[in-house]
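In this view, the complex is presented without one of its protein chains, the others remaining in place.
For subunit A:
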Amino acid sequence: MASWLPNVIHMQSEFVQATWQTIYMTLISSLVAGVFGLATGIFLIVSQPGGILEDSFLYGLLDKVVNILRSIPFIILLAVIAPFTRYLVGTTIGTTAALVPLIIGIFPFYARQIQNALTEIDPGVVEAAEASGSSPTEIIFRVYLREGLPDIIRVSVVTIISLIGLTTMAGAIGSGGLGDIAISIGYARFENDVTIVAMIIILVMVFIVQFVGDWLAKRLEH
């Protein structure tokens, strides 16, 4: 063990902490970005040309905001919004500070994914609901979100996996977590076993998310 993992063996508590930090960052930013992304995706769908609440101004605005935010490379976004992060959290270092860029970085991606998932829903089904007297809110909750649920889960999985990737990048600016360990210890000190173990833990997390997501989506599909 000691010959295989000469450095990791002395860092067990650091690894446990880093794993929790990664889970914490992923979980909180998933939840917050999930809410914003879902809402934005739904607004995009209902306000699009031919949507149930057609609004070309709102659609154009959201569409552009999403496009611009998605075009900013994450590593630059981290730096650019640092002042905003400091204003919000009081610091730019640590896991909580990392949440701000993570949320801003991932929610437009999720919004677009949600939009794509909901576009798949047969417009005829929406029309049938309208014809039966449903209001826009009823159609959003009882038709779009329900009919689209398996696909929403699938795109959520993709998003969470991307987000795990982003948390490691945030490690570059001292966010803590597995990415931070891999870069500031594994890479900087040439302690390769640290980098590899960090990677393996991340892979395990990704597999778990993928597995649970696929299972859920399949179960909900009729």
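Please note the rule applied: a residue touches a chain if its C-beta (ideal position, glycine included) is under 8 Å from a C-beta of that chain, and two chains touch if they have at least 3 such contacts; residues count from 1.
As a convention for this text, contacts and distances are computed from a predicted model.
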Candidate names "Acetolactate synthase small subunit", "Glutaconyl-CoA decarboxylase subunit beta", "Methionine ABC transporter ATP-binding protein" or "Cytochrome ubiquinol oxidase subunit I"; UniProt protein name, chain not shown: "Methionine ABC transporter ATP-binding protein"
Which residue of A:V46, A:L78, A:V143 or A:M169 touches the chain not shown here: A:V143
Selected residue (touches chain absent from view) among A:I9, A:I68, A:V125 or A:A188: A:V125
Residue ranges of subunit A at the interface with the undisplayed chain: 122, 124-125, 127-135, 138, 142-143, 146-147, 149-150, 220, 222
